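Only a part of the assembly is drawn; its chains keep their places, and the rest are absent.
Just so it is clear, A and B label the chains in written order, and each chain counts residues from 1 on its own.
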Amino acid sequence: MGLKHLISIRDIGKKEILNILEESKKMEDVLNSKKTLKIMEGKILATLFYEPSTRTRLSFETAMKRLGGSVIGFTDIRNTSVMKGESFRDTIRVVSDYGDIIAIRHPCEGAARLASEYSSVPVINAGDGSNQHPTQTLLDLYTIKREIGRIDGITVAFLGDLKYGRTVHSLCYALSLFKDVEIRFISPEELRIPREIVCDLLERGVKFQEMETIDLEGVDVVYVTRIQRERFPDPNEYERVKGKYKLTLEHVKDRDLIIMHPLPRVDEIDPRIDDLPQAKYFQQSFYGVPVRMAILKMLLDQK
Amino acid sequence: MGLKHLISIRDIGKKEILNILEESKKMEDVLNSKKTLKIMEGKILATLFYEPSTRTRLSFETAMKRLGGSVIGFTDIRNTSVMKGESFRDTIRVVSDYGDIIAIRHPCEGAARLASEYSSVPVINAGDGSNQHPTQTLLDLYTIKREIGRIDGITVAFLGDLKYGRTVHSLCYALSLFKDVEIRFISPEELRIPREIVCDLLERGVKFQEMETIDLEGVDVVYVTRIQRERFPDPNEYERVKGKYKLTLEHVKDRDLIIMHPLPRVDEIDPRIDDLPQAKYFQQSFYGVPVRMAILKMLLDQK
């Protein structure tokens, strides 16, 4: 991988991304073959979750255990030395002497980067506030590659909350590394994609459009996100927006596209869509396991 | 086993029960021989505990690890996506893509059945509210078989709270599958066995008696349950009842019977009974491990 840690998708280039996707495919094949891997036998992943995230934690644990390794960690800082006033730095230094690799989730932006400076072992960012969650971006890319067959030349529509959704921002950046990708941002005025992301795309010469109405004509991937009630001071406004940006059967039923969602979802996708062949969000969630297996293996091989 | 999931003891017949008990004996023999099993190597049990139950959770985890497998899961819904509004269905679909088998405990009746409809892997009901807890019933039957040598023809006295105790209801049903079993219900008026259980036994032609005084003459098994304070509006009434239905040395000392209890207990058994050869409740608790090993193995073999 050429990298000691995986903190931000911006730290890795297209070639490294493709290597990870290739290794992920090998891992998926092993999973499907039901063969037992032992390449992490005797190795320990430390999962340091300073805020709850069951899905991400279980996906990392599954990945490590499927590789034959073990897991230690915490999921609740009320039960940690942090509560006794221990510094973040000390916690990381101590834990990096226990485990062979660390996956950290923290509410503060930059926490994973800081951890990588104190750690004697590789650190994977499993989400730091509204900032980065690179394994999510990699599994998003893997889903596109596996389900469409290519990333170059595709058109991706992002739908919903484009302002606060870190998965959207990171995936935009990652897509900009590929050739001839087009992006369509569909959101209410209040939740438009931030100007710095737009500037970034302009600089990189990525074609994109912004719109307030759902139009999926020519789209290969529609990436839906959850609109959170707490973003709206006025509950009526929330209800209005929520209804308008909900994906329905009519939007997708005869289209040749795939539907993705980082999950958990609430009601932004009509449940009848779940049974369509276009619905790939559970597949996407499953792909988190082989992608994280690949990342764990590559970082430890590197080391 | 012929079954994809284990949701209710009512889903399986006598033949299947006997198969499970036979397989459990093999597992117990392996445990006693201290041999290391690897038949679940690379396999993952997901324990989804929507309400706390340390004993059941540790027993399942022990069973899976004794088989050479791994465990992922959660024990506290405060730290799960459920708190972000995720549907039960989505959680089950996602987790069933991570693990090879699921054990679920949930406060709502029917939750495990629902989970089995969404899951792509076998689901074991580890207790759904006041409804079912089939692995408990199977370990109860195993305890009787191992300690008495047979189930046909025995007399079982249930003592204490017969109204709310789901273990009692399920075990009654299971016993009704065996030949010439007699049942004695000993409880205060307020906590009598429900009429639907009685009807069920009548229909199946099982001999039974109801009484308010402890009489263990001719009994092979006395199955004690905890009387919970919160069942009584009047604390004095609780104290009176509790004293009257406490098992004492005098009740059992010269009798050829075994004493069972699903645990945890509070003070419904005189502690001096613990040292009697008739006391089998800790043995019963231990039997939970080989029985759950057998169930895990049989459901995964099936799959």
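Here is the rule we use: a residue touches a chain if its C-beta (ideal position, glycine included) is under 8 Å from a C-beta of that chain, and two chains touch if they have at least 3 such contacts.
Note that the structure is predicted; figures quoted are calculated from it, not measured.
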item	value
Overall copies of the shared sequence [whole complex; 2 in view]	3
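In this text, only the chains that are shown with their structure count from here on.
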item	value
Chain centre separation (subunit A, subunit B; CA means) in Å	41
Interface residues, subunit B side, partner subunit A - complex	41-42, 44, 46, 70, 72-74, 76, 78-81, 83-86, 90-91, 93-95, 97-99
Subunit B-touching residues of subunit A, taken from the complex the two chains share	35-37, 52-55, 58-59, 61-62, 65-66, 68, 75-76, 263-266, 282, 285-286, 289
